[in-house]
Structure formats: structure tokens, C-alpha cells
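With one protein chain withheld, the remaining protein chains of the complex are depicted in position.
And then chain A:
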Amino acid sequence: MTQTLEAATLTRDAVSDDTCFARFTNVQKSYDGVELVVKDFNLDIRKGEFVTLLGPSGSGKTTCLMMMAGFETPTHGEILLKGNPISGLPPHKRGIGMVFQNYALFPHMTVAENLAFPLEVRHLSKEEVKQKVQRALAMVRLEDFGDRRPAQLSGGQQQRVALARALVFEPELVLMDEPLGALDKNLREEMQYEIKRIHASLGVTMIYVTHDQTEALTMSDRIAVFNDGVVQQLAAPDALYEEPENAFVAYFIGENNRLQGEVVERVGDVCSVRLDSGDVVRAKPVAVGGVGSRTTLSLRPERVSIIRDGSALPDNCFTAKVQEVIYLGDHLRTRLSVCGNDEFIIKTPNAEGHGVLRPGQEIEIGWSSADCRALDA
């Protein structure tokens, strides 16, 4: 946990104040006065950035968004927008666009009226309202749908309207709470692309909430991984995947093999870990204490290679027994038992020259200690 806090602090210091657009400092939230739903949340968001809050259900993502939007008050801590604390500001004065999970399009208004609402409450002239509504509809490619009611639109179209409505009054910050949760896979991918396109073309700052890690990885500039009301890691997608800082992030982002053990030696960038099975694995110490502390080793399945005659030996080599092979077209997923772990997964490309594995077969596998991260237990 200390690691996490350090990371957050580092990031905060790295962002100088003029580029920092929105900031959560030490925010805590409790609904019932008994349990903290959000514990010490720190996040700095740069202008124009696309930040995703990713985490399992109930980890406090929506709560953080609601505090930003002004529908919940933090029990402790401060939220700053462009350097000013906003805790005293009611939601309608914050000027933050918001896309709700179920879109919350006003059912008694047409699409155009929905889009006109934020403009009318700002007392824009009729002419301006009309123009901006048209432009917003064009942006989400729904020019001809202005006269429809939300109920007469498909889910994806409703989603676009909700997006257009959150953007039409040109807010500098847009919050989205699982905006694609209700869509099917194809539509979701299309909308992810659409949102990214709009984000790039308008340059607005977006805070995006999802519990879909692929969505988070493909869309975000930075991702804050939530668990238990705490940010476990805040990093760019590639860093999050390649260099998870703790066991939860490694487990939550992508697939990984976990091996439990105890540090027996630590020399510079390499440590040796004795697994519970007795095998000793060399790994990269990331979040471990000194000799004698427990650790979880995290290893991505695609970083494990099968050792054939003549190929170079990595610094970890073990004999494994094939348990199961699953054919997935472009690659094969193989479940092995190695080092006392029956759930060890490796992925091998379905390329020429790779012999077919059979259950029961014994093979040699290996991985580089740089790819095997020793994390907290």
C-alpha cells in the first residue's frame, strides 16, 4: 500500500499546477458513517486528458464521479477544479458534462429538445441554440434524428445523443459513468472509437468510469485502478499492463499466473523466491520487502516460452506437464502444472514450427526474470 501512495504522490508532484485541471486531494467518502467507500483518493487530471477509473463493482468509482459532479459531498478532503475548491458549488454551477449509465435522456422531449436544454437554461438565443444543436447532432452523426423521441432510438443512438447532450454546452470536463455498459460488444467497440474521436477533436478533459479493462486499456491516456476505495495504481495503459505495481492490479488487468513464495535472496534488480513447492524462481522485485517476506509472483502467460533444443535458455527453466490445450484460432492456450501450480497458463502463437502439445506430455518451459514481477503477497 505504501507503494501506491508513493506513486500517487509522485504523479501529483510531477504535474505542475498550470497544467493540472482537476484534482482530488485526500478525498474520503462514507455514506453511513461506518464504512469508508472511498479512502484517501488522490488524482490529478491534466487538461485534455482521458482518465479512466477502472475497478470491480462496488469499489467506489461512481461515488467519486458523483462527488466531482456535485451530487455527493466528500466527507473529507477537497476537490479542485482549475485550482478552485468546488465543494460549495451546486451541480448546476459546475459546468461539468455528464453521461449517465442509462443515458438519462428526458423521455418527454425530442432529441433536439434534449440537446437544447442545457443551452436554453444558459439563455442562449434561439438561433444559437439551433445552430449548436445541429452541430452537436452532426458530431455524433444523427443529423436526421432531431425530431425523434429517445424511445424511438436504438441503444447506440441513445448513447450518442447522451454524449452530444453532455458536450453541446461545451463543458471543459465531461464525466462518463459506464456509458457503454448497456450496449452489445460490436456497438461498444464502435462507440469507444467514436468517443475517442470526439475526445481528440474537441480536446475536452474526460473522466471515464468502466469495469471493462479492455475498454479502459484501449481508450485511456491514464487509468486509475480502484479497489476497496483506494487507487491501486495510476498509470498509462501499457505501464499498467507491463508493470503492475501490486498483486491486485496484476490480477485485474489482463491474465496472469500467480505463484506464491518467500524471498530468500535479493541482489540488486533480481531476487530469488522459494515457492511453496520448493522450487526457486528468479524474479524482479517490485513490491517486496527484504529476505524472508512473502510475495506473489506475477507472470503474463505470453511471456512464457517453450524451450526447444537449441534455443537460448532464459534464467528460469522448469519442467511442466501439459494438462489441457485450448485451441483459440490465432493462438493456443495451454494449461500446465508447474512448480506445484495446476492453473499455470501459457499462450503460444499458432505458428509453423510449433509442435502440437498433448495432455500428459512433459515439456520444458522458461521465462526471463525481468518478466516475472515479485509483488505484495
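FYI, a residue touches a chain if its C-beta (ideal position, glycine included) is under 8 Å from a C-beta of that chain, and two chains touch if they have at least 3 such contacts; residues count from 1.
The definition used in the following text is that contacts and distances are computed from a predicted model.
K.L.:
Not counting the visible chains, the remaining one has a UniProt entry; which protein name from "Polyamine ABC transporter substrate-binding protein", "Fe-S cluster assembly protein SufB", "sn-glycerol-3-phosphate transport system permease protein UgpE" or "Succinate dehydrogenase/fumarate reductase iron-sulfur subunit" does it give?
P.N.:
From the listed options "Polyamine ABC transporter substrate-binding protein", "Fe-S cluster assembly protein SufB", "sn-glycerol-3-phosphate transport system permease protein UgpE" or "Succinate dehydrogenase/fumarate reductase iron-sulfur subunit", the omitted chain resolves to "Polyamine ABC transporter substrate-binding protein".
K.L.:
For the chain not shown, which residue from A:Arg23, A:Lys61, A:Lys132 or A:Arg165 touches it across the whole complex?
P.N.:
For the chain that is not drawn, the touching residue is A:Arg165.
K.L.:
Considering the whole complex, not just the chains shown, which residues of chain A touch the missing one?
P.N.:
Residues touching the hidden chain, for chain A, are 69-71, 90-92, 94-98, 100-102, 104-108, 117-118, 121-122, 165-166, 169.
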